[in-house]
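Missing here: one protein chain of the complex. Every other protein chain is in place.
Letters A and B name the chains as they come in the text, with residue numbers starting at 1 for each one.
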Amino acid sequence: MRLERREHRPLLLVVLSPILAVAAALALAGILIALAGAPVLEAYGRILTGAFGTRLSATETLTRATPLMLTGLAAAVAFRARLWNIGAEGQFYLGAIMVAALGSSALSGLPGPVLIPLLFAAGALAGILLMLVPLWLRLRFSVDEVVTSLLLNFVAVLFVSMMIEGPLKDPLAFGWPQSMPVADHALLPKLIERSRLHIGLLVAVVTALVVHFLQARTVFGLQSRAAGLNPEGAAFAGVPLGRTLVKVACLSGGLAGLAGAIEVMGVKGYVTTDLSPGYGYAGIIVAMLANLNPLGVIAAALFTATMFVGADGMSRALSIPTYIADVTVALSLLTMLVAIFFTQYRIRR
Amino acid sequence: MSTLFDIIASAGLWAAVLRIATPLIFGTLGALLSERSGVLNLGIEGIMTFGAMIGWLAVFNGADLWTGILVAALSGALFGLLHASMTVTLGLSQHVTGLGITLFASSLSYYIFRLTVPLASTPPTVTPFRPLAIPGLSDLPFVGPALFTQTAPTYLAIVIALLLGYVVYRTPLGLALRMSGENPHAAEAQGVDPIKVRYGAIMAGSALMAVGGAFLTLSAFNSFFPTMVQGRGWICIALVVFASWKPARALFGALLFAFFDAFQLRLQAVLGDVPYQIFLMMPYILSIVALAAMARRARVPQALMQPYRRGER
Partner (left out) sequence: MTPETVLELSHISKRFGAIVANDDISISLRKGELLALLGENGAGKTTLMSILFGHYTPDEGTVRVDGVELPHGRPRAAIKAGVGMVHQHFSLSPNLTVLENVMTGTEPLWSWRSNKKAARRKLLAIAERFGLEVDPGARLGDLSVGEQQRVEILKALYNDARILILDEPTAVLTNIEAERLFRTLKEMARQGLSLIFISHKLDEVMAAADRIVVLRGGKVAAERMASETNKAELAELMVGHRVTRPTREPATPGETVFQASRLTVTSGGIDRLKEIDFFLREGETLGIIGVSGNGQAALSQLMSGLAAPSSGEMRLFGEITPALDVHELVEAGVGRIPEDRHRQGTIGEMAIWENAVLERIHTAHFSRAGLVNRMAGQALAATIIEDFDVRGGTPTSRARLLSGGNMQKLILGRNLYRRPRILIAAQPTRGLDEGAVAAVHARILEARRQGTAVLLISEDLDEVIGLADRIQAIVKGRLSAPIAAEDADPRRLGLMMSGDWTSSEGQTDAP
């Protein structure tokens, strides 16, 4: 038995691969649910109703999907250019704390329509700054950016913790470590009344469309794809590798920073060190499930959010730990890798 | 200055250095073993977490401490098998697969822990390893309390580091390992099966990683809680580069690193007005600095991260 590279990638298989991957992940996670003594199908049914059963739960799922779309895009654009940005979690937090700092400062005197875009930009900028560190280390010292961007996640969260226990501490929070709240008019308008769903969702969807356009139609997209697929060939064709990588890093770090900014302005209004339940890491899974396609990221983020939100309800009803959602989502990353593999190879006897 | 001297001159510091270093030694050796065969294993963070959980759980359910260590090692080897089948047999991206395994192994740890141990306000504990007195040595002034009041797994880590150094450089197996990581085609041409070597190295390395995690719950602390590994796995990956893929230097690197960590903990007590987060950041920043300093000088295994398929050049 041997593996043989396919001449053509069957389109049907490419399209179906995320679905097959998710199905396989659900089946494997089903074993874990069964081992816990709970009815598997009912558990999945409850996850679905937990995520979409009521108006409230549906808006909650969409709210959760918003930052996942942005961190998913951050990973997708970077991975496409073979820039392994695993630092979205840290970039998310820096974007968030930047918004908390500016949104509660004298700047907040600005009117909302000016302030909100300004805060978006500031959050993105914070993410970019953090991402430039591993990029610089890679270009200057040939250090693998995976480990450095990972390590910086811890530094970033500690920095945020330092800020919210120090200069940005909210004196009205009864001693809880949380940042000062951003001004009310810096909060994002709600999309649906009496829910947490805010216009950040629209921003995320539009961003996905813009990123898709950038990749598919622009010189930057063509060049960054070339640089990722074959750096030597791209250099021969005159693609400035370093500059392209810097642009990609800025886009990726900026998207992750923006995710943090939007989460603060849309949901909480202030920053704590548990603002993100691992959005940065989950973004990697979202990007892979989407096969690095920006439009696919929207769907993959929805799936991931469904699992997270739905698992809450299921957990309460069947006393299965909510961590089953994390397990399923992580498994779907692994099964997706295998699925992508089989779009490129086949087994020959 | 005199405070700095007091810190360094306290036996407690040096005892802490060895204690802090132990999980790093296990983890770094595990990562090193895997990378020497040509495969980066970023599953380390998750595998350490799982080892910490499952080792603790075994002991919590009545197994003795060494059985706990063994269970952790076996679980690590299983995750290693998963990593190997994806990166060696299928040749998938070692980066992404490793991260996937970290996410999977950590979430699975939390799931199993939550499922078997009910939520309580104070986490349940086990009786951890006790310091092992070494007759003669432990009674020496200063040196005794500084270096010879450790628990058994710490001594084990040091023995394994030295043993691995010997195996890598002095045995046929070590040569086969290095050749598989440098040039798997050459290894194959000389009758060494690089695929088997890689499977073996990844599984053994992952077992070491898991034991490093188990040390946290069975010796350093006595309970398990989520996120307790705190990026130690990533630090190990950095230490491998710092050690230039040499086991003895990995031991030295882990000790050096632990020294800084133990030192800053004590410094923190002295410098009360500096935010404690600054001190906590130090290990991560140090790792990054070490990487930058060594990345170009280190002799990277030539086939690291290159999938090997028989008959494909």
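To be clear about the criterion, contacts are C-beta pairs under 8 Å (C-beta built on N, C-alpha and C of every residue); 3 or more make two chains touch, one makes a residue touch a chain.
Note that the structure is a prediction, hence the values are computed from the model and not measured.
Peer 1: Quick one: say which of A:19, A:56, A:114 or A:229 touches the chain that got left out.
Peer 2: Missing-chain contact among the listed residues: A:229.
Peer 1: May I ask which residue of B:35, B:182 or B:261 touches the chain that does not appear here?
Peer 2: B:182
Peer 1: Across the whole complex, list the residues on chain A that are touched by the chain not included here.
Peer 2: 7-8, 217-223, 225-226, 229-230, 232-239
Peer 1: In the complete complex, which positions of chain B touch the hidden chain?
Peer 2: These residues of chain B touch the chain that is not shown: 170-176, 178-179, 182-183, 185-192, 299, 301-302, 310-311, 313.
Heads up, the rule we're going with is that only the chains that are shown with their structure count from here on.
Peer 1: For chain A and chain B, what's the span in angstrom between their mean Cα positions?
Peer 2: The computed centroid separation for chain A versus chain B comes out at 28 Å.
Peer 1: Using the touch definition up top, name the residues of chain A that touch chain B in the complex.
Peer 2: 3, 32, 36, 79, 84, 86, 137, 140-144, 146-148, 150-155, 158-159, 161-162, 165-166, 281, 284-285, 288, 320-321, 323-324, 326-327, 329-331, 333-334, 337-338, 341, 345
Peer 1: With touch defined as at the start, can you tell me which chain B residues reach chain A in the complex?
Peer 2: 42, 82, 86, 90-93, 95-97, 99-101, 103-104, 106-108, 110-111, 114-115, 230-231, 234-235, 237-238, 241, 275, 277-278, 280-281, 284-285, 287-288, 291-292, 295-296, 309
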